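First the structure, in the form of structure tokens, and then the observations on it.
A protein chain is absent from this complex, but the other protein chains hold their places.
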Amino acid sequence: MMRADVSRAEPKLLLFGAAVLVLVVLALLPLYIGLYQTQLLTYGLIAAIAALGFNLLLGYTGLLSFGHSAFFGIGAYSVAFLLRDAGIHSMELYILIGLPIAALTSALLGYVCVRHTRIFFGILTLALSQVVYSLALKFFWITGGTDGLRVARPTLLAGMFTFTGGGAFQRFIDAYYYYVLAVFAICVAIMWVIVHSPFGKALQAIRDNETRAAFLGLRIRRFRWVAFLISGTFTGLAGILWVPLNGLTTPEVLYWPFSGEIVFMTLLGGFRNFTGPIVGGLLFTYLKTYAVATTEYWQLLLGVVLVLLVMLLPTGIVGAIATAAAKLRRKEKPA
Amino acid sequence: MSILIIQILNSLFYASVLFLIAAGLSLIFGVMRIVNMAHGTFYAVGAFVTAWLVGRAVALGVPTVWTFLLLPVGAGAVALLGVAIEPLLRPFYRRAEEYQLLVTFGLLLILEDVIRLLWGGLPLSADPVMDLLPSVRIGGLIYPGYNLVVIGIGVVAAIGLWAVIYLTKFGVILRATSQDRRMASALGLNVALVYVSAFAIGCFMAGLGGAIIVPTQTAVLGMGIDALILAFVVVVIGGLGSLQGALVGALIVSFVRTAGIQFFPEIELAVLYLIAALVLLVKPTGLFGTA
Partner (left out) sequence: MILLQTVDLSKQFGDVHACDRVNFTVNKGEFLSLVGSNGAGKTSLVNLISGHLKPDSGRILFEGEDVTFAKVYERIRAGIARSFQIVNLFDALTVFDNVALSVFSRERKVVKIAALADHDQDVRREAFDVLGQFGLAGKSAVPAGGLAQGERKLLDVAIAYALRPKLLFLDEPTSGVSTRDKTQIMDTVSSVVRAGAVTAVVIEHDMDVVFRYSDRIVMMHEGRFLADGTPEAIKANKDVANILLGVPLSA
């Protein structure tokens, strides 16, 4: 009897404790890992944000999108335009103005796409994202075409931190890492609340049994549309955070293989768990960096691993660990 | 006036190619309930293989007249590729659609890079085939005779496919399996064989599309995904799994695209998808689609 009570309170406390621990570790890492690794970790956190947003749609709403590159790219290009055409250098303004733009795009694309499910949804998201890509290429006098647009180092915290002069690069990387980490922590917290809210439960119900959900009085299309909106906005935020670090945005982040990378990293970590996309985003960033350095045909490698993942490890790494842990727990309990 | 006729012929030419691709996609979906995300890449493989074969043949001194025969060979190679790949997809026929999409998407990534690996990203062309046929006079303008042959091939393909599906025993088997896989199996039909055949035919058509277009335009990286996007508009408008849908959709898309390139070149793809979105608002499964 006692054991049951304790085990109900345990998970929440354990979870919170683990999260704080991870955050502390992440905060301390730059002191030990050097500049290049800190940069890589920043990219990893950004990927995790993109995957986290993507998984609201896949894992919790049951909709597989092949077009999330559109939102990432629109986030990135918004920053580039704000810098070039409005002379804005403030990271906060990039986020404040870029987020609504990403949200608007998600709202529009989502409106067309959520009227369909499964195969048609997948087709439409892929196709519509490629329309955005083709526009970016065709209107090259606005978007810089295949050369892309350069983005200078932004100012952080309402201009308090600027990065010019000697040693600016190092100072920027150090500061930007903590900036991204803070945004990452906020994103994780927000997403956690969303999936545990009544809205989040409703999404999962719609995912599991659309008919029954309708007979509960839920307006299916509306819920899916909102999920799409939030999902695209999170991924757009990732794009906004990405471009000041990368210094450059090209149409490549709008091209379909990039959507594939977002799908892949979510699958890698596991789409049935909350932490899966986070683990997947981080892991993928490291794997890609080393794979690209090793082979020219890294897309081939990605494809092969994707097929293997779907065949052998469909619940991803976190999912496999969770299943293994559950098996162990069952073995521990007396028959 | 002659310009109008040429534009119409261009649309019909492109519609023939699009029809082959889209009908292949629809056939595979109709029978196997699978959307092959790599279908456009099969089309690209058809183009590259054919162009490469033509190049080798010319280099070996084969008389250009015979190079025409390499077109169906190129398509056949893609069909063989399909037969080789189909076993990979078998575990997924009974699983949720998401997994099928993911596997074929993985296939797309793999094949696109394989093309790059084999042909090194250099555009390949098969001009000799096109030069075989004389040009035709239309009004005061000259039009390639080869394009007219392609239109002919498109018409033959449409009629041929319709005949196979509705007039032959094999067609009956195909339709039975597509309607009810379990029932077909219970009746003693070799469902696995039907699936492989349908997949092979679908891939052959995509490959043939690539083979017949490559004499007129070079095979380049990325042509696969471009074709896939257009094939998707065709099946969205025409309906997935329908032969008439593929035909009507291909014609609509082709004509709108030709007009689009003429009048608003930057956004012709956006216009196409705007039309597709409008069709979907009225008929969510496409003009001839089933649920």
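Letters are used for the chains, namely A and B, taken in the order the chains are written, and counting of residues starts over at 1 for each.
As a working rule, a contact is a pair of C-beta atoms (placed from the backbone, for glycine too) under 8 Å apart; a residue touches a chain by one contact, two chains touch by 3 or more.
If you're wondering where the values come from, they're calculated on a predicted model, not measured in any experiment.
Counting contacts over the entire complex, the absent chain touches A.
Here the missing chain is touched by one residue of A:37, A:146, A:170 or A:209, and it is A:209. Against the chain not shown here, chain A presents residues 8, 193-194, 196-202, 204-205, 207-209, 211-219.
In this text, only the chains that are shown with their structure count from here on.
The residues of chain A lying in touch with chain B in their complex are 58, 62, 64, 66, 112, 115-116, 118-120, 122-124, 126-128, 130-131, 134-135, 138-139, 256-257, 260, 263, 267, 297, 299-300, 302-304, 306-307, 310-311, 314.
Those residues of chain B that touch chain A in the shared complex are 29, 35, 37, 88, 91-92, 97-99, 101-103, 105-114, 116-117, 225, 229, 232-233, 235-236, 240, 265-267, 269-270, 273, 276-277, 280-281, 284.
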